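One chain of protein is taken out of this complex; the other chains stay put.
Let's turn to chain A:
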Amino acid sequence: MIELRDLTKRYGGVTAVDRLTLTVRPGHVTGFLGPNGAGKSTTLRLVLGLHRPTAGTALVDGQPFAGRRRGLRYAGALLDAGDVHGGRSARAHLAALARSNGIPRARVGEVLDQVGLADVARCRIGGFSLGMRQRLGIAAALLGDPPVLLFDEPFNGLDPHGVRWVRGLFRRLAAEGRTVLVSSHLMSEMEQTADHLVVIGRGELLVDESLAAFTARGRDNGATSLEEAFMDLTADRVDYPTGGRS
């Protein structure tokens, strides 16, 4: 479970996250949506203790994550597929992470198999495509078999097989009773992955309800698809609007 209470983050005069209060429950895939710059990634970084909140709290299973001495058994995260040193092999990268948390070495081979990177385990990450790096990031998140998992834009760069696999993986992790939070700016992708939706815009909470409820509400307002409902909702909260309607 992830609990945010009045979570706020300001950088200088810019408020990236604004008094966000929210509970992300286990057993569901929760889609975390918002336009570019809405504060999704900042929120995830605050949850994981990488950034310190200006005000408010973020708890992972009842405790601030930054207070854990080792993290992988409490939460796994793919924040940015690029957050790896390109000079290492996939195996060395995961072996160091596992070792830092006292996770048995055999687990590295298991997660490499699970994400389909076993054949390239000895190759340098620098030569990986974005999709392969996403898989490596997912492998790292799974290493500690954690009850809470956070994924920031995990579908970027994945081929259709990869997208389908990741979707199934998220559902399976949720069905095992884990808390799964998946951020995306692609509504269409969330439609097929999430069963609960959280939408933020300019750092503020806009929606926190089941996918079914959100869809029904959108339909009542005349939206013909989830994507359209999302566009209507966030229309006045886009930080980087493009010229005219398409």
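Keep this in mind: a contact is a pair of C-beta atoms (placed from the backbone, for glycine too) under 8 Å apart; a residue touches a chain by one contact, two chains touch by 3 or more; residues count from 1.
Convention: contacts and distances are computed from a predicted model.
Selecting from "Ester cyclase", "Cytochrome c", "RNA polymerase sigma factor" or "ABC-2 family transporter protein", the unshown chain of this assembly corresponds to "ABC-2 family transporter protein" (UniProt protein name). For the chain missing from the display, the contacting residue among A:33, A:77 or A:187 is A:77, taking the whole complex into account. Across A:21, A:36, A:57 or A:100, the single residue that touches the chain missing here is A:100. Screening A:29, A:48 or A:223 against the full complex identifies A:48 as the residue touching the chain left out. The residue from A:1, A:92 or A:186 that touches the chain not shown here is A:92. Seen from chain A, the chain kept out of the figure touches residues 45, 48-52, 65-72, 75, 77, 79-80, 82-89, 92-93, 95-97, 99-102, 137, 140.
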